[in-house]
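Right, chain A next:
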Amino acid sequence: MKLDGREAFSRAGEAARGRDAGRTVVRVCRGGGCRGGAAVAAAIESTAREAGTVLAVRSAGCHGCCDLGPVVTVPAAGLFLAGVKPADAPEIVTKVIGAGEVPDRLAVKDAATKKRFAREAEIPFLAGQTRIGLRNAGRIDPADLDDAIAAGTYGAAAKALTTMTPEQVIAVIEASGLRGRGGAGFSTGLKWRACREATGDDRFAVANGTVLLEIDPHAVLEGLLIAAYAVGAHEGFVFARADSARAVALVKGAIETATARGLLGERILGTDFSFTVRLALGGSEFVCGESTAVLRAIEGLVPEPRVKYPRSAERGLFGRPTVLDNSETLALVPVVVARGPEEFRKVGTAESPGTKVLNLGGRVRQGGLFEVPFGTTLRTLVFGLGGGVAGKRRFKAAMVGGPSGGILGEADLDTPLDYGPLAARGAIVGSGNVMVMDDHSCPVDVARYFTHSLAAESCGKCVPCREGLHHLAEILTRITLGEGTPADLPRLRALARVVADASLCGLGKTAPNVVLSTLDRFEAEYRAHVEDRKCPGGVCRALTKFEIDTDLCEGCQACQKVCPTGAISGAKKQPHRIDPEICTACGMCRTKCKFDAITVV
Partner candidate 1 sequence: MAKAAVNGKRLIVTPDRCTSCRTCELACSFRHGAPNRPAVPRLRTFDFGGPPKNVILTCFQCDDAACVRVCPVTALVRSGETGAIVVLERRCIGCGSCAVACPFGQIEMDPVKLLARKCDLCGGDPACAAFCPTKALEYR
Partner candidate 2 sequence: MIAMDIDGRRVVTEEGRTLLDAAREAGIDIPTLCHHEALEPFGGCRLCVVEAAPADSRGPAELVISCLAPARDGLVVRTASERVKEARRTVLDLLLARCPTSDVIRRLAAEHGVPRTSFPESTDGSKCILCMLCERVCAKIGAHAIGGAGKSRGKRIAAPFDLAAEDCIGCLACARICPTGHIGYEETDDERKIWGRTFRMVKCEVTGRPLMTEEQRSFEAKRAGLPEDWFTKCPESKRRETAETIAKAFEEVR
């Protein structure tokens, strides 16, 4: 039934919140990353039925820590169980739900202290976050509108549509200092104002970016609705990658159910405002996420970026003023509207209020989505929340900003994660990906890898990106193969600078970050490659020789077992030896040695 006003809406919220009265709710995550959630849910349900326990087993969206999945939560008790298997169902029903006791193996082990925690509020990597955009991550079923409404979603939109003018909405967003989370950090309020003030009969509002769609699609739709109301758009699109089947299905369902309930579509919540949202699908190429490429893709054209004269806010989709926001930005909008700009500014920095969802990965103990205030240092992220570098290795570098981000080193660990400070060090906020590298990595090889991939992702429209990235990758490849010369280093730098300066879109402008930032920080390693023909990280095979340090070797034979070429010899408890004639420097042995005995010479 359509909700025809604010009152009907708040009654619906109460009904949704009350629907599980008298039952214990158990949520099993069904995120895209972890498998087995369905079987766990079924097992808990049937066990409870047999035991006569009244449960409401509901799905949950991704918590953002898929390596711990499937996760089962008991929200009423604040419990959070990780790595649950169907066989755990009896214990969960009797012990966990019945008695509030959590077996150790289901509690979350803190990566840094090895202590186990079962209360969500105590789990360090969760408790240490400030989840605003991810407020509903793992707490609602993204496919269930009632869950969303129960959590307060669409409340801010109802407030905006019924009590605020579009100008007031824009003023609130401006006052909050909200910046776009899609990469460039442009002021969302300014963008909305430009769109509202642009001349044109009709406008469009577009949501871009897939991650939040899988976690909380209604929050994104609510933000999009508020954006549309603010700029005066009556048609909108949610742009998702066609290959992320889960996000596509969730958004499709979310649009349908929200429209059926009168939260989208004609005369929303009984007001005069109408806003129709459609789903638009795009390719999985990196450049397909660039804003002008997104708009071209929605128009049915080849998704190539265009030069931003005029800006999309003035002439965007089908030539009409268009506001395009990242889905994380949009998920924050309702929070700003509901709680007010002052509240929003309480976290983050003065230049960048609020939080940013970061995706921590690579050689770190606890990876996943981390939402932290802007200004949080890289050290806090990697060593605090992420529990430090995995295994016994040392931190060497972190690539900050995604595939076109920059590489920061140990000396940069105290850099606040924020647009300005990161840019000053050659990195970006970008996609929010932070990839940690340990001392067994080679910055030259990392630069080669990303430059090579981005060269292939170049749409081919502009010369510096299309041709320049190719030659950067070529030079880097030669260096990692041991064919580089000292003259390559200044050439790399000069070419990378021009590619960054003269490319058309953000892809070409940011792709050289990895080259420039590694040259800045790891010049000695570049020199070792081109002058001494050595790869200090032990990664570039043509330049690597491994040796076993007989003082450290315990003769455990672990390395022997994994060596694919049989290059390692040595009896048990006796120091081992690598035959340099046979060794291909694949590095398998090094990953297995517990005593760090395998060294690069």
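In picking the candidates, the idea was that all candidates are chains of the complex that A comes from, given by their letters.
One rule holds in what follows: a residue touches a chain if its C-beta (ideal position, glycine included) is under 8 Å from a C-beta of that chain, and two chains touch if they have at least 3 such contacts; residues count from 1.
It should be emphasised that the depicted structure is a prediction, and the values quoted were computed from it without experimental measurement.
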Options 1 or 2: the chain contacting chain A in this complex: 2
In the complex with candidate 2, residue positions of chain A that touch it: 285, 302, 306-307, 309, 455-464, 466-471, 474, 491, 494-495, 498, 501-504
